[in-house]
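With one protein chain withheld, the remaining protein chains of the complex are depicted in position.
Letters A, B and C mark the chains as written, and numbering starts fresh at 1 in each.
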Amino acid sequence: MLKSLARRPFAKPIGLCTVARRYAHAPVPFNWEDPLSSASLFTEEELAIQETARAYCQERMLPRVLDAYRDEHYDRTILTEMGELGLLGATIKGYGCAGVSSVASGLITREVERVDSGYRSGMSVQSSLVMGGIDEFGTPEQKEKYIPALAKGKMLGCFGLTEPNHGSDPGSMESVAKPHPTKPGYFSLSGSKTWITNSPIAELMLVWAKLKETGRIHGFLIEREKCPPGTLETPPLKNKNGLRASITGMIQLDECPVPKENMFPDVEGLKGPFSCLNSARFGIAWGVMGALEDCIARARTYALERRQFKNNPIAKYQLVQKKLSDAVTDASYGILAATQVGRLKDEGTLAPEMISMIKRQNCDRALVNARILQEVFGGNAVSDEYGIGRHVANLFVTQTYEVRSSLGNAHNENSD
Amino acid sequence: MLKSLARRPFAKPIGLCTVARRYAHAPVPFNWEDPLSSASLFTEEELAIQETARAYCQERMLPRVLDAYRDEHYDRTILTEMGELGLLGATIKGYGCAGVSSVASGLITREVERVDSGYRSGMSVQSSLVMGGIDEFGTPEQKEKYIPALAKGKMLGCFGLTEPNHGSDPGSMESVAKPHPTKPGYFSLSGSKTWITNSPIAELMLVWAKLKETGRIHGFLIEREKCPPGTLETPPLKNKNGLRASITGMIQLDECPVPKENMFPDVEGLKGPFSCLNSARFGIAWGVMGALEDCIARARTYALERRQFKNNPIAKYQLVQKKLSDAVTDASYGILAATQVGRLKDEGTLAPEMISMIKRQNCDRALVNARILQEVFGGNAVSDEYGIGRHVANLFVTQTYEVRSSLGNAHNENSD
Amino acid sequence: MLKSLARRPFAKPIGLCTVARRYAHAPVPFNWEDPLSSASLFTEEELAIQETARAYCQERMLPRVLDAYRDEHYDRTILTEMGELGLLGATIKGYGCAGVSSVASGLITREVERVDSGYRSGMSVQSSLVMGGIDEFGTPEQKEKYIPALAKGKMLGCFGLTEPNHGSDPGSMESVAKPHPTKPGYFSLSGSKTWITNSPIAELMLVWAKLKETGRIHGFLIEREKCPPGTLETPPLKNKNGLRASITGMIQLDECPVPKENMFPDVEGLKGPFSCLNSARFGIAWGVMGALEDCIARARTYALERRQFKNNPIAKYQLVQKKLSDAVTDASYGILAATQVGRLKDEGTLAPEMISMIKRQNCDRALVNARILQEVFGGNAVSDEYGIGRHVANLFVTQTYEVRSSLGNAHNENSD
Partner (left out) sequence: MLKSLARRPFAKPIGLCTVARRYAHAPVPFNWEDPLSSASLFTEEELAIQETARAYCQERMLPRVLDAYRDEHYDRTILTEMGELGLLGATIKGYGCAGVSSVASGLITREVERVDSGYRSGMSVQSSLVMGGIDEFGTPEQKEKYIPALAKGKMLGCFGLTEPNHGSDPGSMESVAKPHPTKPGYFSLSGSKTWITNSPIAELMLVWAKLKETGRIHGFLIEREKCPPGTLETPPLKNKNGLRASITGMIQLDECPVPKENMFPDVEGLKGPFSCLNSARFGIAWGVMGALEDCIARARTYALERRQFKNNPIAKYQLVQKKLSDAVTDASYGILAATQVGRLKDEGTLAPEMISMIKRQNCDRALVNARILQEVFGGNAVSDEYGIGRHVANLFVTQTYEVRSSLGNAHNENSD
């Protein structure tokens, strides 16, 4: 369990400060890693959870990411390890989950994405979209059956919403579920989903499709091993420009039989998938700040060590200083906003638009600043070993995904 | 006293929502005036103080500002009214001051600058620079003598630091204090200060000058009425591009006699003025968010009412929506950051760089967004009756002032 | 006539380089005032015309602008002086006009707006909108009657298109012309036009109104002195945020009798006014580059003279250098584009969208860079004597005006 593991005596990660403790009542020196003392807003437990997550991510994930990104390879054991630490579905109460605060889960996400947005994507799908979806909309039997295995990382999930011709507008989806013509008690699902994180290796798929008789969208839980040959294909989508440390693919259903008890019982329409996406987007708002913080740390180190012109470290130049100052400011503002929304979420006083706002803003600021920090590396930025280019490519994707639906929804643009 | 006045039964200001109360535990609708529920972070008392300030500002200040700005005229009675309400030096404990929290004083500042940055400048000088300076560095006699009169607005103060050739670099100031050649117990002050808010009408001047014998900077309290003719001139600087509702001028001292007991006793060097400026800058970080919020409210109203092309309100167009969304987001982030710094200030865990950070960021975002919102008004923006151009011109100045010193100090630019 | 006057022995303007001559075949030193040698693209005649215009503007206009802007006063004699120099309607052939190239007229505009956008606005209305309109659409009698007087600046014109509720969408105008009920051979015009440059002092008004019987838009020439009392009012619009050196007002027509021979004979619909606006917008694309160039020159001088921190000129700092480099680049690109469009205009190979493009881009770059250059002045920017704030306020207006119609037209935004 995360709460106990949080106190595990991990070695202090090299090159990263220990997460700051609540300040005593004395003036503090400026801390560039937490300029506005956001740590003072976290509980002891939350800080301990962040430290656990950070230690794992820096010690176990970070050494794998360079090769994973180069080879577009997702190491399945990461999810098992995260499950063992209690990092998956951490806000869920019961079913073997840690039941931590939303802020604590945000801090986990921030630590994972500090390493790589792709790793965070893989975790978000498992935690927010699949486990969160079942926890919110599933029957007691569905919860008992799936959440514990998902929490331990023994079962890997994916979330099938977007379709090839309906990326921003899922309400127009074409996937359909109808009573199975030959198997009583079963639906027959057909349709095609694309850009599905984890799909090629997932054992459990939460797929959204329209019931043919009503035209209303419902959620279905599909176990890969139960699908007859030829009814389910999950081809990978390779050669991505970003998020290469996560695995992406399609879900192709051709008259796939799904037991009726595997449908979510009550939720209809876009409310279901949008609720799941909101939860994931809350995590993204936290995660991208972690990625940006890693860019800051890398650029700062480079600027202090790289010397040009009379042996000056390039950190001495105003144009370099401004890049760092701007990024540090945006990161600290973003963390405060995400913390506030996390608190409101747990208090039950959240408006969904708040999540759209912090997701959009934090992704935007992370991307803009990461790109500017990339300039600090000059020609060396082209080498993938500095890591900054990977973050930039990842952050472009995070800005793009899970956003258009919300824009279309929240702002009601140009609808006549 | 502000704390009691806060409950005074002001009429609800027209066209502005009442300040939100702490939310109950139920999902809330999205509130564009406080998108991330910053109000949930304020105490009941702080909310009441904000309401008092808002009512006064909207009812009494707002009707005066258009003419004041056109005519470059500062209405001296505003300060008296603010004094009567307890809005001056509100964080000071004792001496007839309200002793409220830093966040409460930030909320007052936000309400004043929601009307006009010039009015806020006049108040900042009185509260943060003069009253704050005396409260922090003055002798008990100086405090007793000046703070109560300043708190009531009966006495008006100004702060003389910057000089014509040393705007960003006050350490090079040329103003000098030496023993008065003919008046024992007096210093003789000579020198020239420029861009001094309130100077032409101030009764009390806090002037920083170097002691000739040591070359160290000290603070001196100069009462206008005690200065012999010809030793003090305070010519106004007219024809400003912004902040026209505040009055600005020079302070010219020519062998002006100042009693030795009017010097601050202990503080030496730039520590004194920079400490005062930090306090003022904290207020600016709050104030500019108020100005931006007013720009948002004005642009939103215009966009909903102005119809073009097939009688569509222009709020229907994506390019208009984006301007509003961006501004609302930056305003809500800025308020959260200022609140956090206010809390740290009162807890005694503040690093001065935090204030530099939120001052810079909030001024920058206020200016950038105000300019973009100005575009919503199209050609009508050129009319001063829409108010947006006034905010834009003011905010450019707030971005510029009280910043370079800090940049020079905090970031140590290009010093060899 | 301009062509002969161009050789008039004006004294060389102080502080401004003589317009560069075509370069000889030898490497040239970098010229920050013309970084990409645009002067090499101009003919000897065009360069001479520019020099005439520059000398007049710097010697005669510049000394007047500070007071004009402060007092929101337009000096009517400026137009007479420009008429005497041949600067009005300079591209028109015949009728006492100079018949110069479009590039030459662009160079005149650039020199006028180098002083002030308001002065350029007054000239643009006279030259492009009124004289150009009559030259393109008028009867021979109308041309003979009005153009010579307009060319000499003895008669002042204005252009009435936009209405209070139809700023961006003139096709919805409500002004109407119908046969006069009592005066045979006359139309009766009623309606209201707003934001009309020069209207309060114009003797001739080119007003666009719909013929009641057809609903089609037509152009009418209205002489103020021929209008019976009570049928024409032209109240000024005061207290503008920008373009304060030009005069702006309304045109209110109430059953105003206009002779039938004063209607443009053939042109119907928006083609007429849009053609005039295109010509004016071509001039704006040139003019704003002049304003930006003046901002550059002012900021460069300030940065070289202002010393802060160890007596360094602030031009030594990277952040200042970058502002200047960016602005100089955008100015030189804008001049090349305007030159190219001018050549195409005279060759008859112009697409109207080209003008929309350079108007939008040059206004945008002028405004953005002027604002950034304003930062170079620090707190001193608030003093109107540095001139930069005036350009910034003017350029905001130039970005806004004469653009929305074109956007609505050229890009067909959001039409369903």
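FYI, contacts are C-beta pairs under 8 Å (C-beta built on N, C-alpha and C of every residue); 3 or more make two chains touch, one makes a residue touch a chain.
Bear in mind the structure is a predicted one, so any value in this text is a computation, not a measurement.
Colleague: Of the residues A:Leu129, A:Leu204, A:Leu232 or A:Ala393, I need the one that contacts the missing chain.
Modeller: Checking the options A:Leu129, A:Leu204, A:Leu232 or A:Ala393, the one contacting the hidden chain is A:Ala393.
Colleague: Identify the residue among C:Thr80, C:Ser172, C:Asn239 or C:Thr329 that touches the chain left out of the display.
Modeller: Only one listed residue reaches the unshown chain, and that is C:Thr329.
Colleague: Of the residues listed, C:Val341, C:Leu367 or C:Leu395, which one is in contact with the missing chain?
Modeller: Touches the omitted chain: C:Val341.
Colleague: By the contact definition given up top, give the residues of subunit B that touch the hidden chain.
Modeller: The list for subunit B reads 317-319, 322, 414, 416.
Colleague: Which residues does subunit C use to touch the chain missing from this display?
Modeller: The list for subunit C reads 23-31, 35-38, 40-41, 316, 318, 321, 325, 328-329, 332-334, 336-337, 340-341, 344, 347-354, 357-358, 360-361, 411, 413-414.
Colleague: Could you list which residues of subunit A touch the chain missing from the display?
Modeller: So the residues of subunit A touching the missing chain come out as 70, 162, 165-169, 195, 237, 239-243, 248, 307-310, 312, 316-318, 371, 374-375, 378-385, 389-390, 392-393, 396-397, 399-401, 404, 408, 413-415.
Keep this in mind: only the chains that are shown with their structure count from here on.
Colleague: Go ahead and note the Å separation of the Cα centroids belonging to subunit A and subunit B.
Modeller: So the centroids are 42 Å from each other.
Colleague: Could you check subunit C for residues that touch two or more other chains and list them?
Modeller: 317-318, 414, 416
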